[in-house]
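Sharing a structure, written as structure tokens. Questions coming.
Complex shown without one protein chain; remaining protein chains in place.
Up next, chain A:
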């Protein structure tokens, strides 16, 4: 399956994401620049982490209004799979492709450490290679990962199984409501998550718990 990575000024996790996708899919992803108005035919589009546009205004706010993100929205509407990690998640909520908002961590501190994640829904295109309820390790590195949604939206997300990853075993690093670490849209083809699965895909990383996410999305059997 073919993948694409969206590049925006200020992102800094693009190299790791490109490396992960290349290793796992066997071919390098195509890259899409901020001003590109169209995205080639791919099965998966990934928006990596970093600090697009210096986090000016709100994290992800400027990026979400760029032509490349309009092109991502068009592809998402056609059913193409989209993953946003960290700043990519913030961009997807600012673009309205995912509900809610990501706010400043309640500690007011940038957190860079490993957390435990529970696979809260293993029945999505992004998690089918995990076991339901599986606890995985994953690094986080962010200042604004505190997921918030109003009560009605939250009830809908929980009721539809759109909460895909939850911080587990008391490792919530940011005060996120209901320990939410990652969600999908109602169609199930857009995933946003704060933790960095691309940094846990080979033994040299200290673990491979992130690999199954990309293998699921790329249609590679477990």
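In this text, contacts are C-beta pairs under 8 Å (C-beta built on N, C-alpha and C of every residue); 3 or more make two chains touch, one makes a residue touch a chain; residues count from 1.
To be clear about the criterion, contacts and distances are computed from a predicted model.
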Among "Amidohydrolase", "PP2C family protein-serine/threonine phosphatase", "Phosphoribosylformylglycinamidine synthase subunit PurS" or "ABC transporter domain-containing protein", the UniProt name of the subunit that does not appear here: "Phosphoribosylformylglycinamidine synthase subunit PurS"
Which of A:108, A:204 or A:221 contacts the chain that the document leaves out: A:108
Chain not shown: contacting residue from A:23, A:58, A:137 or A:205: A:58
Absent-chain contact - pick from A:6, A:149 or A:163: A:149
Positions on chain A where the hidden chain makes contact: 57-58, 61, 65, 93-94, 99-101, 103-108, 146, 148-150, 175
